[in-house]
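Please see the structure below; I have some questions.
Heads up, one of the protein chains got dropped from this complex, but the rest are sitting where they should.
Presenting subunit A:
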């Protein structure tokens, strides 16, 4: 289903984020493929070619990034799971990979973990090669797979103690179980734990060795609200302690709350990246409900140039543009002159979910 088109004003893809339709050509200027000005992203510093300065070649020390991917490609037979994906996850930061099912998030993470080999491109994890330097990397990196990985018959504390025993200075397994609310399940076999308890144990196993970097593949999927908040607090605790975190998620709320950097992935490519604030932009929008079928062309004529208005679904109106007090006054005055009583009138920032859906489309993916 195509995105409902806006009446007048901006094209639906006029986002205040860097769109990487063509990841190379689009990388240098504030002008996007849509011809609109886009603010440069502070996360990717670059020189302005108009200044005539020589192009600065990055001589960053290898440890500046926790993860550095460049032109990553991974095919499974005829299907391309990852198609030239590049991003950097900052050291000591939380980086969220956001994308629809099948976007290539798990494949990307598994390449970083050394479980899969890329068909092309380079991978650096803590400055090292996940395959060649596996022996050196394993103690420094914690991994939480999407599901499973613990024997069904193993008791929760038993498996956690086993992995702790591989490490020189592990966390106290009992304290970690307590922190995640699993103390009373310490002796429960893994297969008898609920899905949420299994997830939390899996997270505990990933961090018990006090790693510098953790990969968490959908850490809160299937958790109830309490468990999700406990997990978020633990991830925030990791970040505060200087641990680099790379996680995948479907939850916009999770990415907005936790991530320093959000990388939106679709069809194996990065379609946008930046901090949640950069991605959602400073732009505000005005929403209200009223009777369906208002004459939006007429309203638009009364609004400043560059504004946009649409009705979707019926009776729900959205006005985008330079939302100032005058615009609000214009809208309410126009409504008053047409005898329209608005309900739920509010001014809000775009959410990450808005950005995500605009970038990745609204159609359901299999």
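In this text, contacts are C-beta pairs under 8 Å (C-beta built on N, C-alpha and C of every residue); 3 or more make two chains touch, one makes a residue touch a chain; residues count from 1.
Here, contacts and distances are computed from a predicted model.
A.B. asks: Look at the options "Transport permease protein", "MetA-pathway of phenol degradation", "Protein translocase subunit SecD" or "Nitrate/sulfonate/bicarbonate ABC transporter ATP-binding protein" and return the one that UniProt uses as the protein name of the missing chain.
C.D. replies: Matching "Transport permease protein", "MetA-pathway of phenol degradation", "Protein translocase subunit SecD" or "Nitrate/sulfonate/bicarbonate ABC transporter ATP-binding protein" to the record, the invisible chain is "Transport permease protein".
A.B. asks: Looking at the full complex, which residue from A:145, A:196, A:219 or A:321 touches the chain that isn't shown here?
C.D. replies: Considering the complete complex, A:145 is the one touching the chain left out.
A.B. asks: Can you work out which residue in A:70, A:212 or A:311 touches the chain that's missing from view?
C.D. replies: That would be A:212, which touches the missing chain.
A.B. asks: If you put the missing chain back, which residues of subunit A would it touch?
C.D. replies: 113-115, 135, 138-141, 143, 145, 147-154, 158-159, 162-163, 165-169, 171-172, 174-176, 178-179, 181, 183, 205, 207, 209-212, 237-238, 240-243
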